[in-house]
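Note that one protein chain of the assembly has been removed; the remaining protein chains are unaltered in position.
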Amino acid sequence: MAQIMELKEAIAENVHDGDFMALEGFTHLIPHAAAHEVLRQGYKDLTLCRMTPDMIYDQFIGMGRVKKLVFSYAGNPGVGLLLRFRDAVENAWPQALEIEEHSHAAMANAYEAGAAGLPCAIFRGYRGAELAEVNPNIKSILCPFTGEKLAAVPAINADVAIIHAQRANRAGDVMIEGIIGVQKEVVLGAKRAIVTVEEIVDDFGDVSPNAVILPGWTIDAVVRVPGGAHPSYAHGYYARDNAFYKDWDRIARDRDTFLQWMEEHVINAGPDAFGRYAGKGSR
Amino acid sequence: MAQIMELKEAIAENVHDGDFMALEGFTHLIPHAAAHEVLRQGYKDLTLCRMTPDMIYDQFIGMGRVKKLVFSYAGNPGVGLLLRFRDAVENAWPQALEIEEHSHAAMANAYEAGAAGLPCAIFRGYRGAELAEVNPNIKSILCPFTGEKLAAVPAINADVAIIHAQRANRAGDVMIEGIIGVQKEVVLGAKRAIVTVEEIVDDFGDVSPNAVILPGWTIDAVVRVPGGAHPSYAHGYYARDNAFYKDWDRIARDRDTFLQWMEEHVINAGPDAFGRYAGKGSR
Amino acid sequence: MSEPTLSEIMTVTAARALKNTDVCFVGIGLPSEACNLARLTHAPDITLIYESGTIGTKPRVLPLSIGDGELCETATTTVSVPEMFRYWLQGGRITVGFLSAAQLDRFGNINTTVIGDYHNPKVRLPGGGGAPEIATSCGEIFITLKHSSRAFVDKLDFFTSIGHGDGPGHRARLGITTKGPTRLVTDLCVMQPNPDTCEFEVTSLHPGVSRQQVTEATGWPLKFANQVTETAAPSDVELDALRALKQRTAEAHEGA
Partner (left out) sequence: MSEPTLSEIMTVTAARALKNTDVCFVGIGLPSEACNLARLTHAPDITLIYESGTIGTKPRVLPLSIGDGELCETATTTVSVPEMFRYWLQGGRITVGFLSAAQLDRFGNINTTVIGDYHNPKVRLPGGGGAPEIATSCGEIFITLKHSSRAFVDKLDFFTSIGHGDGPGHRARLGITTKGPTRLVTDLCVMQPNPDTCEFEVTSLHPGVSRQQVTEATGWPLKFANQVTETAAPSDVELDALRALKQRTAEAHEGA
């Protein structure tokens, strides 16, 4: 049952060293503020799972908190490579990084299977793709009706899932709108779930009966963090800060620049820093 | 690409004798007007597929149009048994009826697999259930990661799907709201799809970006039939006619009463007969 | 207020088995009546889920079907039917599945498919619907139906959904990890599975009901628990809530 609480407390209660952790949001609603709090609290040996590790995991990797990364596209979307990730894979800096790499289709299906309580997902995939030869977690089954060979991957069930959403109500129900990615799946598939939101409202008002809503009893902690997705965005609240994504390429290129930036903007900052990016109704 | 057309023409162009046909709508938005037009045009030897055959298929069965029925719950929900279906199964009246029977979970998964272009669906089901012994289309696979035995059923891909929805726009995009059942899945899984709607509007206005919308290019024919779901209902338009569902028990109990009712209300009627049940905004 | 009928005692007693924190997958008919009564009395925050996709629904009147508009209009959210069966039922999120039956055996196995032979039935019933997977995916199962020797049979004509199968260990052998039927409420008594044999035995008799009455209405050699209590009578609050609910429902269904 969702407790409405402060970010510090939500992370402290639900994250542990060595956790299998998934921070999701497909370009949209990436939980940057929550990620920063996890970094501040110093958790390490994490196995991080995310379709697009992106800037948010580049920070964990560059800070040496990640043992293993499960992913399907490790770029800075539209900008270029993910430079702290590169440094870890190519040079083991600041430490070696174990990787489990999939295609988007595989991970989307694996999250779906995780939410559905199945041990694995099947799909028509990986045909002629070399990943199937380097990742032992890609197997296959034969359709018992047609004999067709289909790819199989294990379901994703994180120890803790963290997402960002637009709104929660007082009961802790969470509503998500726009590019909804795998938000529902990662929460329903996880043992524990934290949701940061732009606003907590009395009720959602006159929304569609089919609005994407996670009932409060599927969530452990709901935290109000206005602007908490920045530099990602919140549909209906504020736009993606594309200029910042471009700038990340410069920040992450050099180890010292990166560490200084992290010290100043993450380690010595707090969730309030995100407040200035919040903006109801702006794009 | 959806053509906006008249009901008569939509059915004539897309339905054929012997088709594997699925008219869906889980209690809500059942396409009764379209079903009546199919009956009027006299198609026979149909294989009918539907989770809850309900009154709508009771009519096809009683009129002798059905060769085979694929289903998971053949009752008059909340009222009792489905009497024309019973008469066909128990007494082969007016003709023998072949059946393929599943659980709801199996059929929901099979529709999902049909939409997803897979040959089969897997799920944790049918454990200790005798249906698995009488239905050869229930098989199993072993999870290649855990060894767990999971049930498998073939995907459902109808020759023609028919659904009812609230609204279409001029481009033939269709919007569905409320209890959405397997509407999206049956359309995306079918070779051809017909959608009857309460209204055709210029645009959907300010709806959620995640509203359930089937783009026009996934549909063959869109037909305006106000009240076309009666005695089922259309969320936001008119309520379920529960009294009529109760009355169906009386109508369908006797073969002659049934045939007379069909003659009067279906064979010698037209889609306009549904207009009087339409009602924007009423429940 | 008039005395409660046995039917009313059945519904009230079934409702009492539900907790405020339960997430309940609701079958239509008697289960729906009991679940909504629980919500309107001691369990206001109970989450009721109907297989039509409606989650956290709070209908003012009882739905006739599993997908009446009222269920959607009062729900927290409404999802597609595939999502309902995949994420919510199979996902293991349901604490209690509440079922009824046409035939039931001593192990809580259920038949709602046929009377007679499957391929040549005497009476063709509706079939399982959601029951086969409800019976295995929910944390535990409550069953409610009226007592009669036609319903409480020695041997099922068809095995629609599993209860305790042929007894201890059967569920586990099939890879089922949930509890199965833990409580059966009829219009005569409450029954619970014997911890050693898994066979349903009477644990409480409704006020004024005799052992003989129950035994005669049961098609198998009925057993009674070592301690058989009397079912606590419905309170005025419960009875009032139930009668008002049924009254509202009758009016709404006539007026439709």
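Note that the chains are named A, B and C in the order they appear, and that numbering of residues resets to 1 at the start of each chain.
Criterion: a contact is a pair of C-beta atoms (placed from the backbone, for glycine too) under 8 Å apart; a residue touches a chain by one contact, two chains touch by 3 or more.
These figures come from a predicted structure and were not determined experimentally.
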Contact list for the unshown chain, restricted to visible chains: A, B
Contact with the hidden chain (one of A:204, A:233 or A:274): A:233
Absent-chain contact - pick from A:62, A:125 or A:209: A:125
Touching the absent chain when the full complex is considered, from A:20, A:85 or A:217: A:85
Absent chain, residues of chain A that touch it: 26-28, 51-52, 71-75, 77-79, 81-82, 85-86, 89-90, 101, 103-105, 108-109, 111-112, 123-131, 134, 148-149, 178-182, 184-185, 233, 235, 239-243, 245-246, 283
Missing-chain contacts mapped onto chain B: 1, 112, 115-118, 173, 184-185, 188, 209-213, 215, 217-218
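What we mean here is this: only the chains that are shown with their structure count from here on.
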Longest centre-to-centre distance from chain C, chain (CA-based): A
Distance between chain centroids, defined by C-alpha means - chain A, chain B (Å): 39
Multi-partner residues of chain C (each touching 2 or more other chains): 72-73, 78-79, 86, 90, 137
Overlap residues in chain A, where contacts from two or more other chains coincide: 116-118, 209-212
